[in-house]
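One protein chain is absent from this view; the other protein chains keep their places.
Letters are used for the chains, namely A, B and C, taken in the order the chains are written, and counting of residues starts over at 1 for each.
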Amino acid sequence: MAPEPGRWTVAATPDQVAVLRRAVCEYARGAGITDGRLGDVRLAVSEAVTNAVLHAYRDRDPGEVRVHATVEADGCLAVIVEDDGFGPLPRPDSPGLGLGLPTIASVADAVELTAGTAAGARLSMRFVTGG
Amino acid sequence: MAPEPGRWTVAATPDQVAVLRRAVCEYARGAGITDGRLGDVRLAVSEAVTNAVLHAYRDRDPGEVRVHATVEADGCLAVIVEDDGFGPLPRPDSPGLGLGLPTIASVADAVELTAGTAAGARLSMRFVTGG
Amino acid sequence: MTFQPTGSAALSHAVRDGALTLTLSGELDLGAEREVRAWIGEHAAAHGGPVVLDLRGVAFADSAGLRALINADAAARQDGWSLRIVIADGQLRQTLAVSGLDGMLPVYVEPE
Partner (left out) sequence: MTFQPTGSAALSHAVRDGALTLTLSGELDLGAEREVRAWIGEHAAAHGGPVVLDLRGVAFADSAGLRALINADAAARQDGWSLRIVIADGQLRQTLAVSGLDGMLPVYVEPE
């Protein structure tokens, strides 16, 4: 009995990273995820939302970050983080360490980066829950 | 009439980046890709194979890089670059500029990074050919 | 003295045996990083001697949070004070290991 999908929309500001991280973890817990896997979800969501806050709008006014979480038919947890920014574009002046995407790839079972539905970037992560 | 899938296996050394780039471009041309799209495929494959050469084996002896190209039922070109290295792991001492993955994401229509089938990393890229 | 920044990390400091101990607990992420970074820089500069960064109470850190540690390490090298980062055997230790930063920072694992 999979829970209804979760949807959250926040402003792309640094304080919202913790808000979304907690919201998705609570959703994942409600979906019966194991404690081990929960740590992976927490870290991956934190990195993905951080990227949207840091990179999507750059010098523009911060727009939205939208997160969508759902349990798929095979029991996998899928989390999508989407923004309306520049789209996935390289950034030689990145303030980051360049660890975000590879960190997500190393804790999630799959990560897909595409252009957003209208504009911006869309990062999809899947976690096998094995339960 | 889609061509048979293409498969190439090379050693993970710098000189093989050009070899795989050319092989996949020739395949894409044979599959009727437009010149505009061909430039995107060339750049994305080059970045993906470069990552396998630079990051998969790090201080180990270079292993294999395997590339698989295919035209899907919907006409999309799918290219998969796979290695048997460490898997997608962050690397604060990366010799790169951190531009590889976002460059791929900005020229391909979708890019997915997962663990390889046995070990290592597996990068899948899709290009809508619209033809 | 404890200071609660706008983010989700709590900060306190004390001098013990000549070493400044900066204790941080809570969540070390993008929302906390800038404030934590400034706070470490300020106290370390005012103290001038050895600094212990006690992070055993940090329940969560991501790569934005790890940036504050890299920054503290760079400041210590540049300004010539010694730094010791003390962590527990938990999420922070794992995240440091995944990031590959554990070998690049003066990290010590101690029980809480």
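Just so it is clear, contacts are C-beta pairs under 8 Å (C-beta built on N, C-alpha and C of every residue); 3 or more make two chains touch, one makes a residue touch a chain.
Quantities reported herein were computed from a predicted structural model and do not represent experimental measurements.
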Touched by the hidden chain, restricted to displayed chains: A, B
Which of B:A11, B:L54, B:A78 or B:A115 contacts the chain that the document leaves out: B:L54
Which of B:A11, B:L43 or B:A78 contacts the chain that the document leaves out: B:L43
Missing-partner contacts on chain B, residue numbers: 14-18, 21, 39, 42-43, 46-47, 50, 53-54, 96-97, 99-100, 103, 106-107
Absent chain, residues of chain A that touch it: 89-93
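FYI, only the chains that are shown with their structure count from here on.
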Graph class of chain-chain contacts, one of line, ring, star, complete, other: complete
For chain A paired with chain B, centre-to-centre distance based on mean C-alpha positions, whole Å: 24
Separation of mean Cα positions, chain C and chain B [Å, integer]: 39
Multi-partner residues of chain A (each touching 2 or more other chains): 97, 99, 103, 106
Sites on chain C at which at least two other chains make contact: 63, 70, 98-99
